[in-house]
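Submitted below is the structure of interest, expressed as structure tokens.
And then chain A:
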Amino acid sequence: MMGLFLVAALVLLAFMGLLLYRIVVGPTVIDRLLAVNVIGTKSIVILIIMGILFDRVAMFIDIALAYGLLNFIASLAAAKYFRKHKKIHHVSTMPAEVSHDH
Partner candidate 1 sequence: MSSQWAFLAMGIPFFTALIMGSVGYAAPRFMRWIGATGITLAVFASIGLWSTVSTDEYVSYFFGGWLPPIGIALEVDRISALMVLMVHGVAALAYIFSLKALPNELPASKHPVYYTLYFLLISGFVALAVTGDVFNVYVLFEVCALSGYALLAMGGKKAYVPTFNYVLMGSLGACFYLIGVGYLFIKTGTLNMAHLADVLPTVFFSRSILTAFILITVGLFVKMALFPFHGWMPNVYTKAPVSTLCLMAPLGTKICVYVLLRVVGYVFSMEYMTNILAVQPIMMTLATLAIVVGTLYVVYHRHLTRIIMFIIVSEIGYMVGGIFLGQMDSVIGAVYHIAADALMTVTLVMVAGVVRHCLGGDAIADVAMMFRRLPTTAIAFVIVCLSVIGVPPMPGFFSKFLLIKGAFMSGYYGFAVALLIASLTAVFLFFRFFEGYFYMKTDNTAPSVIQEPWAYRIPLVVAAIGLVGFGLSFSYWYGFIKLALPLGLA
Partner candidate 2 sequence: MLIAIEVGLLILVPCVAFVALWLRDLMSAVIVLGAYSFLMCLVWTGMGAVDVAFTEAAVGAGVSTVFFIAVLFNTTRNITFNPLDVSSKLVALVACLGFGYVLLQGVSDLPDWGDPYSPVNAGVSTYYIENAYADTHVPNLVTTVLADYRSVDTMLETTVVLIALLGIFMILKKDRPAQSDSSDTQAHDSLIIRLSARFIAPFIQLFGLYVVAHGHHSPGGGFQGGVILGTGLILMAMSMGMASAKRLLSIPRMIILAAVGVLIYAGWGAVPLVYNGYFLDYSVWESVFGSMARSHSMLIVEIGVALTVMCGMYGIYMSLVSDGGMQEGL
Partner candidate 3 sequence: MIGAMGIYVTRSKPNGPAISSVVAAIALVASVIHLMAYGARDVVDVVSFFPGISVSFFCDPLSLIFAMVASSLWGITVLYSVGYLNGAHEKNQPRFFACVAIALGATMGVAFSANLLTLYIFYEMLSLSTYALVGHHQNDEARVGARKYLIYLFGGSIGLALPAMIAVYALTGTLSFSYAGILPEVTPFPVLVVLMIMFLYGFAKAGLMPFHAWLPGAMVAPTPVSSLLHAVAVVKVGVFSIVRVITGIFGYDLINQVNLSQVIVYIAAFTVIVASLMALYQDSLKRRLAFSTIGQLAYIIMGVGLATPMAFVGGVLHIVMHAFGKITLFFCAGAIYVATKKKYVSQLDGIGRQMPWTMGAFFIGSLSVIGLPPTGGFISKWFMVNGALEAGFPVIFTVYLISSFLNACYFLPIVYRAFFKNPATMDDVAERPLLCVVPPVITAAMSVVLFVGAPFIIRLIQGIYYG
């Protein structure tokens, strides 16, 4: 049984690695945001699995709950950010944008 959980955790970790690809490549902030969000949800699961592996689920459930409840706030903030600053693409080669952005 423990082995199963361990394997599950490892698989999830591998998926995180795949998500890393999206984070690196982008191409937009939104892609990265999504990828990070998915990593967040995966972390919740891994947390619980770790709890099971430690045999102390009761302790880890609190942390997972905190994640579950708070995970979306950053995304919400980012979303509202883009509502105001409409630019999703970031062009780093154009210095003019520095003054333009604010």
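With respect to how the candidates were assembled, all candidates are chains of the complex that A comes from, given by their letters.
A few comments on the model shown:
Operating definition for what follows: a residue touches a chain if its C-beta (ideal position, glycine included) is under 8 Å from a C-beta of that chain, and two chains touch if they have at least 3 such contacts; residues count from 1.
Small disclaimer: the values here were computed from a predicted structure and weren't measured.
Chain contacts in this complex place chain A in touch with candidate 2, from the set 1, 2 or 3.
Remark: chain A residues 2, 6, 9-10, 13-14, 16-17, 20, 23-24, 26, 29, 32-33, 35-36, 39-40, 43, 46-47, 50, 53-54, 58-60, 62-63, 65-67, 69-71, 73-74, 76-78, 80-81, 84-85, 90, 92, 95, 97-98, 101-102 touch candidate 2 in the complex.
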